[in-house]
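All protein chains of the complex are present and in place, except for one that has been dropped.
So, chain A:
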């Protein structure tokens, strides 16, 4: 599996009129088993890039392909399906639904995209919760879980469908250093075990060090940095 972006550009309108180029010519490739970090200053466009790569948004120029098939010009419902099937997301602020239990939160991606038998779905949910060490807390609500635990639930959710790529936007941004390290370890190991590529978007050099490869986003362009 290869997720490839070439020459991505994204332009946002300014409130004052006029536009601002957040991305101008961003290119990268992520392959199975790789952990790639994208660093950059706040406001440099990291989240914007992640949204494009995650098929949440469409670029104004450039091309995104999965295994050499161009996907950024697909209609919305096809992109939704691709998200369900091939991509997993972990966001900075856990983004668990507060009214659902850990188990139901992990089950959410299975509610969309290709159908899965009930028993199979239940097993997949439990496996993933188990992988992040929370099998015992399956029925807890998010507010009953610590920040680190919530983020582990989010990781389980990202992996439940067996995605090809996990896209994580500041996955440890809201955690204290110790917890952040453990969660990051977990994210890297379960993603690798699940055979998914991992794209980490962060401004934290400590996070970037965990990656096989780190890129730096500056002035709308991705630059290579020295490997950690």
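Throughout what follows, a residue touches a chain if its C-beta (ideal position, glycine included) is under 8 Å from a C-beta of that chain, and two chains touch if they have at least 3 such contacts; residues count from 1.
In the analysis below, contacts and distances are computed from a predicted model.
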item	value
Name of the absent chain as recorded in UniProt (options "Ferrous iron transport protein A", "Sulfopyruvate decarboxylase subunit alpha", "FtsX-like permease family protein" or "Lactate utilization protein C")	"FtsX-like permease family protein"
Full-complex contact with the absent chain, from A:95, A:179, A:192 or A:225	A:95
Of A:51, A:135 or A:221, the residue in touch with the unshown chain	A:51
Full-complex contact with the absent chain, from A:24, A:65 or A:80	A:80
Footprint left on chain A by the chain that the document does not show	47-48, 50-51, 54, 56-57, 76-77, 80-81, 83-85, 89, 91, 93, 95, 97, 99-100, 104, 108-109, 111-113, 115, 157, 169
